[in-house]
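Before we start, here is the structure in question, set down as structure tokens.
Shown here: the complex without one of its protein chains, the others still in place.
We call the chains A, B, C, D and E, going by the order they appear; numbering starts again at 1 in every chain.
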Amino acid sequence: MVDVTGLLPAVTVVIPLLAAVMILVSGRHENIRDGFTVAAAVAMLVSVVAMLPSILSGERITISLIPLLPGGDLALRVDAFGMVFALTAAVLWLLNSFYSIGYMRSLKEHAQTRFFFCLAVAIAAAIGIAFSANLVTLLVFYEILTIITYPLVVHVETPEAMAAGRKYLAYLLIGGIFFLAAVILTYILTGTTGFVPGGFLAGSAPPLTLQILFVLFMVGFVKAAWMPLHGWLPAAMVAPTPVSAFLHAVAVVTAGVFGIVRIAGWVYGMDLLASLGLGTLLAVIASFTIITASLFALTEDNLKRRLAYSTVSQLSYILLGVSMLSIAGMTGAMAHIPIHAFLKITLFFVAGAVIVAAGRERISDMKGIGRKMPVTAVMFSAAAIGICGLPPLSGLISKVYLALGAVEGGVPILLIVLIASTVLNAAYFFPIIHTMLLGRPDDERSLDSVSEPPLTMLVPIVLTTVASVLIFFFPSMPFMDLVEIAIGEITGSVIP
Amino acid sequence: MRENVVIRTISRISVPFIQVFALYVIVHGAVGAGGGFQGGVAFAASFILMFIAFGLSGVEKRLGKKWLMVYSIIGIAIYAGIGFLCLAAGGNYLEYGAIESAVGVAHLHGYLIDAVEMGIGITVMAVMVSIISDVMDRDGESP
Amino acid sequence: MIWDLDFALLLFMIICAIAAITVRDLLHAAVILAAYSLIMTVLWSEMNAVDVAFTEAVVGAGVTTVLFIAAIARTERSSSD
Amino acid sequence: MIEHLPVLLVTVPIVAALLILLLGWHDSRFCYPLTLATILFQFAGGIALLIEVMREGTIHYYLGGWAPPLGIEFVIDTFNGYILPIVLLLALATAVYARRSVEKEIKPEKIVSFYVLFQLLVTGLVGMTITGDIFNLYVFLEISSIAAYTLIASSRKPRAYVAALNYLVLGSIAGGFVLLGIGNLYVATGTLNMADLARLLPASYGLATVHTAFLLLVIGFSIKVALFPLHLWLPDAYTEAPSAVTVLISTVMAKVSVYAMFRVIFSVFTTAYFVETVPVTELILFIAAVAIVAGAVLAIAQEDLKRMLAYSSVSQVGYIVFALGVANQIALEGGLLHILGHAVMKGCLFMVAGVIIYRLGTSSFSDLKGVAATMPVTCAAFALAGASMIGVPPTIGFASKYYLVLGALEAGHWVYAAVLLAGSLLAVGYIWRFIEVAYFSASSHHEGGDHHPAPGVREAPLSMLVPMVILSILCLVLGIFVDPLMKIVAPAVSLLLGGA
Amino acid sequence: MNVKALLAVLLIGVILFWAVGDMPAFGDPQSPATRYTGKLYVDLALQDVGVENIVTAILASYRGFDTLGETVVIFTAGISVALLLRRGGRL
Partner (left out) sequence: MEAVLEAFLSHYNYGMAIILMMIGLYALIAKQNLVKKLIGLNIFQTAIFLFYISFADVEGGIAPIYLPEGMEAIYVNPLPHVLILTAIVVGVSVTAVGLSLIVRIYEEYGVIDEAGLLKMVKRR
């Protein structure tokens, strides 16, 4: 593992921030403003990809910006695991940008400048989270992400949205407070907060303290939406669909699970987690969440809310992977981050497309909509199949690893959870597919005005689906390679 | 105020005496009880007497509120100015010794203190008269 | 220092103070306050603080009383407590 | 002339105040530039003094050339060297901001005296900061208090008179207590010079006189800083005062009072006294915690922006006093940082409130729906400063809270650290009231495109906008570049804890 | 309200009485204040300042800055009252 100093990580974070400023300045001219969004997305993607080769060759790019607080400078370090998240976010943001522009313009939404400004800042924060070199930096970007997504959640400004926004803030800020407490406690215990592969907490405090600290961290990463602290996520569904896509795939929940994996691998280390018995705790939380959230999803008629519960359930796969405390489990967990993101964003894109093209949100209203929007509906079906873990989509990969991990980690009971959840996934997705493709509308004419969404929306949908397929066929390019390097890092076995 | 000849006459006679006494008090500060503040207030008392005897508006016309403000400014300016003189003479602020050695006159100290007391007296006199006339004044200068 | 004189004066001052805050007529209160100040003046000059006594005589019994009376004249004389 | 800078910082403004009165009498247009120039001079001087102190160490200036304990001395060490630029920066920002707000809120014929008193208030506060003599501190305290009473009453509202009188009554009690405390100290030691007091006091730490002096001084200054149960004057005074005055007293005056409290507690009594001889830290912590929570809860309950911010001040003062209760290096660093941070952000927030009153004539939440559409810059400034108030990284508010919690945990005060964190959540409660109303209020909802401004309401005038925006950006910049700042704060705290 | 105020005042009174217990006796020439600065002023004032009234010497010279402050206080009060009460005019 070689540390290289480089400016690129900082540049990557700064690009969207600059774009945000430009968006504000050029707010009056729609095209220029949206041009900045796209330009920044492209530039950021290029910048991230530019770092890819050196990461893949086993280097880590670091840059220490300024000394900030005791316990951590504002420092960025790009390692393989951070790259997984950053690459996912960068790719999906580019697609999401096109999609958002199409969506917002089609619906003639108000306050678009604010919307795109917040999105740009939020993606900067997400990249910052991915590249954080220590807990303080992670905390800084994490809190920025919380605050800046609030205007997105309440974008429609209805009383319902305001209530959802309050709920969102309450959950995430309380979580942030716990996170802050955890960071300070870590600093007091060890005098540092910099991430170390394999963890640095071992032996710094009595087990009970470390267990409490872990709980603090868990509550801190409430963005991971584990049950019973998931309430904000379905509530936040009142937001415009690109925001939901952003929340569920690009940045927010991903940031939560990313943080937990970071803590597990780089602060605690798997051995310490095992000796503290925290794996069990995680496993219980994760299993409970997976099953319960799937059951909740079954009962939802609103498509977006059903997807939201699906997210809650899927995120806990990652926690489940971590809880196995085995190499395969960890691999599955890490791999599931991009895989789930690509699949879930497709689903949300479709949900949004249905809203734009047909103005429908309830599943029961979508009967036969696939006839008028064939591409969209097919893509939806594909992604749903992927989530269930069926080939030829990427969902299978992580599931296989997770199953392996369960066996390897000696907790076969988790296999049952996996299987049960797969069944439940199918149970709540197939009815939707069925309704869309095969259902007969109650009133034939009501579908007359429905057609495929504009190209700016349709193309991202297709692209994300294709990406999921590609990941299945070429898993090592580049996600699995990155994950492998990351696993090598935290387990100490160097796999170049 | 009622027009009362006796009060008017007595005040007309006594006001100058009060004022002389007030000046004495100010200057006397260096050697005995008294000083700028007490003298200033005593001086103001003479005007209060005039307020009572002649009514506010009459006295104010003669005095002019503007001049009261100017006096109060002059008073502080004397004090602060002496402080700055000390700076100019190379000493610290209000270090009278510096002026003494700069000018070369011994025993200037006492005079400077008198001047300072005078400054205090002027300010206190002006401000007191101004405050009391403001508080007594029911209708204000020009509504 | 004559302690019994001091003591008597202090006692009288306390009476004045209580009177000043209990009298219903504010004008009376102001005048009692002036008396209080005058006794204070005597006390201080007896304690060898001539400058302060002088000042208190001029300010406490003089200016303050005039201010109070002027203000009471512009507002109202009676007090509810 | 640099060696005379300390005294010039106080005397030049006094002369300037006279000049403002004299020239203003001639033509009231002179007042504003003169005030601005004077405060600018003071600000430059404050910075120069800070640099000098950081380079050369503590500066002593003997007034009249008399060495203490006979004479009065000015002492500038790292602590007040750090406070002084803060005070003057905020004073400067307020002075720039004041012009338009004063034109609207003060009767034209009162403008001259307004600026004179404004200048005197700033001067008194600078004097309080700079002096090394405890009685001199009292004199300057009274100068600034009297000026503040009148300035609060100088808005045209009848309620302002009542607020000012309430403040006068409580302020006089505070002044009386401080005077009594000074008297007790003098009885015990026979000196008024702070350094001398610190030298002589340990011999009489057993005396009830000293304990009483401590108690009286702390209570007196607590009234002045509006520590929780003694805050009753604050909400009315802050709400009813003219906008510029609110900004000034809520930032500069509150901070100087806190400074005076710290100065007396640490430099006169030393840590040894209040940590070991009379262990009151637990009590202080408790009061601070109550202040944090109660202030924030009361703030949430308000229906008026300015009033809400006033109660928020009560809460935020708790944070600073909290540092006092913890009394270790890190917590005090956080406390001093919060003095700066709170001054900057509260200044900005009150400026926003002032601007809104300037344009809309009200600051009641029910009248502010969708104000962000018409005053985007103003509301953005509020959002940024509000984020700092909540403690969102990387703002200055976050940094100070981080240090405070770190200090509290290091001292083992787990529960109080939790209260501190909960306090910042409550801050969300009140900051968000305005954010929701201004940005996401239903009445501002228009289909398609951006909002349409209500007729007659425009963005604030430039002279009000610029200081406001600068302060809000400072919230962020100071938070990011907190490390260089610590190079000034850390020696100041060492000085305080060193006891000399 | 009255009872509360009375209690508060009594509390302060008790504290002050407590303090008095440790104070030097009334008129004690050996009290720290008299022994230290009091004596210094009495000894030095005439030769330092050259005025007979020690109070004036301290007032105008040793602690002259306090007196400047005092003058500013009264000036502030004057302006304040003018601002509050005067109608018309230029103040």
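Here is the rule we use: a contact is a pair of C-beta atoms (placed from the backbone, for glycine too) under 8 Å apart; a residue touches a chain by one contact, two chains touch by 3 or more.
Quick caveat: nothing in here was measured; it's all calculated off a predicted structure.
Across the entire complex, contacts from the unshown chain go to B, C, D, E. For subunit E, the residues touching the chain absent from view are 1-2, 5-6, 8-10, 12-13, 16-17, 20-21, 23-29, 31, 33-34, 37-38, 41-42, 45-46, 52-55, 58-59, 63, 66-67, 69-70, 73-74, 76-77, 80-81, 84-85. Across the interface with the omitted chain, subunit D contributes residues 135, 138-139, 142, 145-146, 149-150, 153, 158-159, 161-162, 164-165, 168-169, 172-173, 175-176, 179-180, 183, 186-187, 192. Contact between subunit B and the absent chain runs through residues 31-33, 35, 37, 124, 131, 134-135.
In this section, only the chains that are shown with their structure count from here on.
Both subunit B and subunit D are touched by E. Steps from subunit A to subunit C, minimised over paths through touching chains, total 3. Minimum number of contact steps separating subunit A from subunit E: 2.
A summary of chain positions shows that the Cα centroid lying nearest the centre of all protein Cα atoms is that of chain D. Note: the chain lying farthest from subunit E is A, by mean C-alpha position.
The greatest centre-to-centre distance from subunit C, using averaged C-alpha positions, is reached by A. If each chain is reduced to the centroid of its CA atoms, subunit A and subunit B end up 79 Å from each other. Measuring from the averaged C-alpha position of subunit B to that of subunit C gives a distance of 25 Å. With each centre defined as the average position of its C-alpha atoms, the distance from subunit A to subunit D rounds to 43 Å. Looking at subunit B, one finds that residues 32-33, 35, 37, 66, 69, 76, 80, 83, 93-94, 96, 128, 131, 135 touch two or more other chains. The set of subunit E residues touching two or more other chains comprises 53, 55-56, 61, 64-65, 68, 70, 72, 75, 77, 82, 88-91. Residue ranges of subunit B in contact with subunit C, taken from their complex: 25, 32-35, 37-38, 41-42, 44-45, 48, 128, 131-132, 135-136, 138.
Listing the residues of subunit A that touch subunit D in their complex gives 27, 66-71, 74, 108-114, 139-140, 143-144, 146-147, 151, 154, 157-159, 161-162, 165-166, 169, 173-174, 177, 180-181, 184-185, 187-188.
Across the interface of their complex, subunit B is touched by residues 50-51, 53-55, 58-59, 62-63, 66-67, 70-71, 73-74 of subunit C.
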